[in-house]
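A selection of the complex's chains, in situ.
Per-chain residue numbering starts at 1, and chain names A and B are given in the order in which the chains are listed.
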Amino acid sequence: MRANPIKELLGNGATALNAWCSLPCAYAAEIIANQGYDSVTIDLQHGAMHFETAMAMLQAVSTTNAMPMVRVPWNEPGILMKLLDAGAYGVICPMVNSPAQAQSFVEACRYPPMGSRSYGPGRAVYYANAQSGRDYAAQANKQILLLAQIETKQALDNVDAILATPGLDGLYIGPGDLSLALGEPPLMNPTSQLVTEAITRVMQKTRAKGLVAAVHTDGPKTARMRFKEGFHLCSLQNDVRLLSDAAQAQVNAARCSQS
Amino acid sequence: MRANPIKELLGNGATALNAWCSLPCAYAAEIIANQGYDSVTIDLQHGAMHFETAMAMLQAVSTTNAMPMVRVPWNEPGILMKLLDAGAYGVICPMVNSPAQAQSFVEACRYPPMGSRSYGPGRAVYYANAQSGRDYAAQANKQILLLAQIETKQALDNVDAILATPGLDGLYIGPGDLSLALGEPPLMNPTSQLVTEAITRVMQKTRAKGLVAAVHTDGPKTARMRFKEGFHLCSLQNDVRLLSDAAQAQVNAARCSQS
């Protein structure tokens, strides 16, 4: 089975840059996947695609060396298993607020005896075995990266118990929702001390357990800061924001001449 | 019938900024259409969508005040008529190299007696009549903007005859193909004197006939220059380029911290 490049990267002490796809468009995903990110996440939660387009996007990402990852719309076994069968090599699960939810997430994603993922890895074997032997059933539990998203007060309270979930690879912090949950406006680079301290605390606890600390950002500046703080993986701006910001900048620059 | 906002704009001596959509994605088109462009062109020639997605994109653009325009894949009556029925308020036709081709283009897009467009404006009437009376059949020939693309040697030779085509509203210059045709690399802001002089000549002839002079550019800087030269409408960078450039810039900026 193809080794998970993000696991290899992080195992070597390096950091990883993650892209974030919200447009329901396999061509956009292929464009993004060619820009040098280490992984590309198809976001089925706040992104505008559902399963079939997500699978087409996983195919598009698989034309490159970037590792294909998904964020599921919800902690629900049906969609978790479908996306793994479709070839996702990493999964971010939103709103994991309790150890029970973390366990349910992991259980849906790991084959017995670690969990109860149902067997039938349709497209996954083509991606997984392209570079090595046909051992998906035996290796998938080890290669697939599972990150639980921490973004509520309850999750902060339960972070130790969540980190203790066997089979979980790490935590992914959503600063926007976490800010809202703590009574602050939903920023990707929060300035409120309450929020920034929570982020640091979760990162440190995650590192202390030897797990992957990952976080959403609003771009390279914040990402550089997060890496310095100790995060292993940072997501940059999503495609929707990249596109709208770039378009607006061009319109504004061109309008100057029209007045 | 809703007045064509680009025709109104240009009639008032103003200039127009045009967006260029190559991603087969109605959500991307809606994002683009909300950034302040005067018109949005769905490119079915080099863009990656075909008819049904193009219609979805026309619907998305129609949620805004930007004028919905298309570039057809080829000068073929079937697709020209389908896109007009789908609500395109402007059409750019690629590779119009002779007066016969210009006439064929116009004929497919104008109802009798000006042309031979077949009657059946399905979605078009909803967009057209939203702000005024039900007179699509009577007004469409006047409101729809038709631009012939000049991008070959043959077209340069025939530019006067093409400009004489009744029912044609203007010319759209494709600097990339024109450069290739003149033996230069395909740049959107050509530096070869041969090419720049050709561009200027076409623009001047078009203005002299009182028609619309439009051009593709590589962004706001070139667009500002083109407006100063006398062009009425400029297209900025397409969504694919906006997205890939913005993503690459973020990756490069974030990588600095990783070394």
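Things worth noting here:
Note that a contact is a pair of C-beta atoms (placed from the backbone, for glycine too) under 8 Å apart; a residue touches a chain by one contact, two chains touch by 3 or more.
Computed from a predicted structure; not experimentally measured.
A single sequence accounts for all chains of the complex, and while 2 copies are shown, the assembly in the file contains 6.
In the analysis below, only the chains that are shown with their structure count from here on.
Chain A maps onto chain B through a rotation of 180°, based on Cα atoms and reported in steps of 5.
Centre-to-centre spacing of chain A and chain B amounts to 39 Å, using the average Cα coordinate of each chain. Those residues of chain B lying in contact with chain A across their complex are 14-15, 17, 19, 23-25, 27-28, 31-32, 34-37, 48, 219-221, 223-224, 227-228, 234, 236-237, 239-240, 242-248, 250-258.
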